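With one protein chain withheld, the remaining protein chains of the complex are depicted in position.
Up next is chain A:
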Amino acid sequence: MAADVHNKAWESQNGSLVPGARLRHERSDSPTPGLVEGTEPGAGQESAMFVHARSFEDLTADSDGQAEVNSGKESDLGQVKDEEGRVVQHIETEDQQTGTSQGGARAKEEDVTSEEWRAHKKHVFVLSEAGKPIYTRYGTEEALSSTMGVMMALVSFVEAEKNIIRSIQGDGYRVVFLRKSPLVLVGVSRTSQSDRELTRELLYVYYQIVSLLTLTQLNHVFQHKQNYDLRRLLAGSEHLTDNLLRLLDRDPGLLLSAVTCLPLASSARDVVSSALQAAKTKSLVFSILMAGSRLVTLVRKKDQSLHHMDLHLLFNLVGSSSSFREGEGWTPICLPKFNTAGFFHAHISYLQSASDLCLILVSTDREDFFNLSECKHRIVERLRRRSAWQALQEALRCPSYPVSQVAIPELRHFVYKSKSSGLYTSPELPVPYQTDEEQERLMVLYQYLHSCLHHPTRPLCSIYRCGETENLFAWVTSGFELYLCFSPLGTKSVAVSAVNKLLKWIRKEEERLFILNPLTY
């Protein structure tokens, strides 16, 4: 497996986002750019657009907060796992028993007793604390009510002893539990992902639900009626969660807590940014222009930053629905990392009916639709008047770039994240990884590297891994995270020298690949 490992934890020198001014002049001269946060290729010039997230420590932090017993009671948890090892069997048999009675699922839906249903790599279930099904990734919730009842029983059983159930392993499966009152989320996976990775994905699903309802409403509903069927309120949103889970399997952005940009000449991007900046109203908090799942630019209210997770939820909302193509969308949305208590109101519209350019204007005032609609018209007008429109159209034609541009023959693919800007860049997937399965396999490899670099107790700063089908190299500094995929014929020294070449290339291209001048209103 890991052929060579440098086991050295790094520590950030300064927790702040703003790079030291004295480092500024070294920006492009530094022989090994990016060793210091804020000077790495892709680092923004101004204060950060996003709430700073140091990858998934940040995401799992608050779920850990709820479960105070984390490391202190290691032995306790071990016990729980052992105990539950037996219980896994229990679930399996339970499944089989209940199975036969529920054959009549809708044709579109899978039969939860079938082998195919079992064979899915990753299941996700959401249930209420009363054990009522809320969501399942495959099959119908109705057919799974007894299974979910058992899941809740497990959770309560362990909690009765003042413990928290985290995961069960056995029979090639990993069952991960996430308790986010008033919901319980359960992931069942046959992949090599770690508990932390799976928990992170469950957390995303949780926030997806909160983004539709707010936590306040969620709590309110269950306080009034403990066995409320939440599917009533979530009706029609299942495809959002489905799509989110697909993204989690494929999109490195969700793994890295980062967003990727549409490659665009910085002059054009600046024009677009200032067009968004100029069209403001009092209630406007964020103006976001996106192309597919790529960010074109983001303008925000002074002192407010968007969390990348909230941005991914917005992208997911837009990406999984054709409903915004029919007119100007106006929808309440909670950005859970910003505030779980209340709704923002988002004006969502495509700049042109057949275009991929989607504008999201996030406002605090639900009465402000017409003002925002006018903002949109002003933005479109302004873009048309300037050359930026043409540049945007051209950029849309090639939203990605081939890895061959970097001119490192052994390099197949890479993902580079600039930590201070929260942005990442990655070339299009080359031939061997273009099928869904291969793409997901590569993502699983990256996830593995990621979990090594971000191990809670023994984080690595770099890792080189030789495999039969590819060699992988990952490196994290206080400035960036880099994941590379080489042909299996490459060597470690090739990989190391490739990193330097790649960083130089990214530095050269950073104006096109990143947003260096984020604006505020």
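FYI, contacts are C-beta pairs under 8 Å (C-beta built on N, C-alpha and C of every residue); 3 or more make two chains touch, one makes a residue touch a chain; residues count from 1.
Everything that follows uses one rule, which is that contacts and distances are computed from a predicted model.
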item	value
"Ras-related protein Rab-24", "ATP synthase subunit b, chloroplastic", "Replication factor C subunit 3" or "Putative ATP-dependent RNA helicase ste13" - which is the UniProt name of the missing chain	"Ras-related protein Rab-24"
Chain not shown: contacting residue from A:Met49, A:Leu317 or A:Leu516	A:Leu317
Which residue of A:Ser373, A:Ser400, A:Gln439 or A:Ser487 touches the chain not shown here	A:Ser373
Touch residues of chain A, complete complex, unshown partner	212-213, 232-237, 239, 317, 321-324, 326-333, 346, 366-367, 369-370, 373-374, 377, 381
